[in-house]
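As you look at this complex, bear in mind that one protein chain is not there, while each of the others sits in place.
The block that comes next holds chain A.
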Amino acid sequence: MDNLARALPRIAGFALASVSFLAVTAAEAKEITIWCWDPNFNVAIMKEAGARYTKTHPDVTFNVVDFAKTDVEQKLQTGLASGTADALPDIVLIEDYGAQKYLQSFPGAFAPLSGTVDYSGFAPYKVEVMTVDGQVYGMPFDSGVTGLYYRKDYLEQAGIKPEDMQNLTWDRFIEIGQQVEEKTGKKMMGLDPNDAGLVRIIMQSAGQWYFDKDGKANVTGNPALKAALETVGKIMSANIYKPAAGWSDWVGTFTSGDVAAVVTGVWITGTVKAQPDQAGKWGVAPIPKLSIDGATQASNLGGSSWYVLESSAEKAEAIDFLNEIYGKDIDFYQKILQDRGAVGSLLAARGGAAYEQADPFFGGEKVWQNFSDWLAKVPSVNYGIFTNEADTAVTAQLPALTQGTPVDDVLKAIDAEVSAQIQ
């Protein structure tokens, strides 16, 4: 009885303390909602970033929502158009090709970060795609620097050594493809005729885009686009590719071991490495080169950045979080590079230890060092605001190209479609 009487005030006090503690946290706790795609890449990386920030800011928690990329874009566009902020997240991932489109067609929807973030530390081309009228929006994230991933074992069977893969032209690449099919029965690469990604890679490697510096259509008089279409046409008529219907099908062409090479952005590394039984069998080389003026072996495909919504209730926390982790945390960039193959665009991060390391999956090659060297050589182009439209026009003409229509006629048809769409 005595004991209980003595204990009661203490219990009451403890209960009161915990209630008030809960009330305080409830008042101060902030949840930042983030929309992004790709569970193996962006989602996982954002969760890692959130966990790092929560360590130093226990009152901030993160809700990373995983959608398909098209769903993120559709939901964002619907939400922005409806003007109801409740439907939108605090932070959203936007692919670089679409950044200007959102910034220009929904003015005031995104929070400007210039003044807060030190943009001089980032790759300039990433900052350029998020600048409108001198204001910079968004936090630059990953680069889409491209590489040629190839199966050493298949190429060896075809009599090709890794050294032979280093300074390829596209014509040589196609010859090798024919040799590989002859000797191993495998196709050289997977190709989705509905995806103009390869055309974009080849075009940008020669420093051109669908649009010129002023954003005007650059189709009929574009030697890089012409050469890119010719190259894809040659790949198709040489039949060194396995046709794929859609993204997952395309991924399946190399995860299943059906093809000998993949030409795409560095962000595919995580997917390639997701097949542990293929460890040691892969190598990475720079992409083949066009035989025209201005051709390089470096290009870019995709890459995206984080944007904070102006309407967000947690705007200040969201900006601080991005600046703290993505803007400064060098160690974070080492971790996501090793775990996920994410080549960030914070230049200071490139001096980190992870970039020096040899990757056993790629037979001990220093692939990250290579990728960051190539990143510095990517020709910068103006993506404009109509890349999706131009891309659709290109895929619409790819079958005509394989049926023997002259490239100049194909370019005219693309130009007609692009001109009708951009207004």
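The rule we apply is simple: contacts are C-beta pairs under 8 Å (C-beta built on N, C-alpha and C of every residue); 3 or more make two chains touch, one makes a residue touch a chain; residues count from 1.
One rule holds in what follows: contacts and distances are computed from a predicted model.
Participant: UniProt names the one chain left off this complex as which of "Pyruvate dehydrogenase E1 component subunit beta", "NADH ubiquinone oxidoreductase 20 kDa subunit", "Coenzyme F420-reducing hydrogenase alpha subunit" or "ABC transporter permease subunit"?
Facilitator: Not shown, but named in UniProt as "ABC transporter permease subunit".
Participant: Can you tell me which of A:63, A:105, A:237 or A:291 touches the chain that was removed from the display?
Facilitator: Going through A:63, A:105, A:237 or A:291 one by one, A:105 is the residue touching the chain not shown.
Participant: With the full complex in mind, choose from A:74, A:167, A:237 or A:291 the residue touching the hidden chain.
Facilitator: A:74
Participant: Could you please point out the chain A residues that touch the chain left off the display?
Facilitator: Touch set of chain A with respect to the missing chain: 70, 73-74, 77-78, 80-81, 101-102, 104-107, 193-194, 243-247, 249, 385-386, 388-389, 392, 395-400, 416-417, 420-423.
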